[in-house]
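The complex appears here without one of its protein chains, the remainder shown in place.
== subunit A ==
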Amino acid sequence: MIAFLTKRLMHALLVMFVISVIAFAIQGNLGDPIQQMVGQSVPESERAALRDQLGLNDPFHVQYLRFAGNALQGDFGYSYFYREPALEVIARHLPATLELVFGASLLIVLLSVPIGVFSAIKPHALLSRFFMGVSIVGISVPVFLTAIILIQIFSIGISVTLFPGSTAWGAWLNAALSTQGHMPSFGRGYELVHVMGHWDTNLASFDGLKHLVLPSIALASIMLPLFIRLIRAEMMEVLQSEYVKFARAKGIAPRRIHFLHALKNTMLPVITVGGVQIGTMVAYTILTETVFQWPGLGLMFLDAINRADIPLIVAYLMIVGVIFVVTNTLVDLIYGLVNPTVKLTGKPA
């Protein structure tokens, strides 16, 4: 176990090293940060002075070694735009993203398991076909479109006048299909509850939860269909296996077979995929956060790219790399708990 964790720690360091080299190597193509920091009419001499002051004129290896030396001491540089240490900026934006990912994960878990199991047990039911159809649409609609549709329906509101308003049924249908809107369409709201350090939470007030709803749905919309289909496929396979057939022959109640014996084995691959996907979801938040102006890591990263805020970009990429390694490690640990036949060792299998 300790050997395993040590190995993963080495992985994390290697990942950070590789990412930092790559991020540093591409910085020339990210644009000129000076351009974003000065007015358009500022003369070239002032720009050159600033470039010098920031050390941007030094050769690649000098810049990299300076960065690496500082990074080893926990200093990841200073964000040009936020005028703060990059790590500080990331720490401030992290809680918003984690809460968003948490909200989306909660939706995914609560919806995908029952729907997936149901459509595996009753593959021919009308409802199953409906879920499968919707999930196909869900997979193919890009997240920003989902987000904009959600905003239009639930924030701005739509008024349907498709049916004749003069008739009673028409008026009723129009009213039933129209929405009032008024769900918050941007930001985290003003009623955040302070927990500790940089962490102000959306989860502790009604207004905060309201702000979390639409972004969570939008973010969940990409992963949810995937998980429904995954759980369904796994479950159907498990239901064909010998031990389930045997349990049936033994006369065990179907509910017990489905939810105790079959579901347990269904969840093994789901946990693996799920863990990796949660890591991916941190990356997916870029789109969701942009549309909803959610002040998390995704929005911060996109802004950093637009402003060529190189220290922040490098630090963000390295932190995301670490998040991936950590989630994968956790997945492996949990996998070991669920499936005792898996051994965690430092040796290659």
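Here is the rule we go by: a contact is a pair of C-beta atoms (placed from the backbone, for glycine too) under 8 Å apart; a residue touches a chain by one contact, two chains touch by 3 or more; residues count from 1.
Basically, contacts and distances are computed from a predicted model.
For the chain that does not appear here, its UniProt entry gives the protein name "ABC transporter substrate-binding protein", which is one of "Sarcosine oxidase subunit alpha", "PaaI family thioesterase", "STAS domain-containing protein" or "ABC transporter substrate-binding protein".
Screening A:35, A:241, A:280 or A:339 for touch with the missing chain picks out A:35. Listed residues A:116, A:138, A:184 or A:274: the one in touch with the omitted chain is A:184.
When the full complex is taken into account, the listed residue touching the unshown chain is A:292, out of A:118, A:131, A:227 or A:292.
Where subunit A meets the chain that is not shown, the touching residues are 29-32, 35-46, 49-50, 53-54, 78, 80-84, 148, 151-152, 155-157, 181-188, 190, 290-293, 295, 299-300, 303, 305-308.
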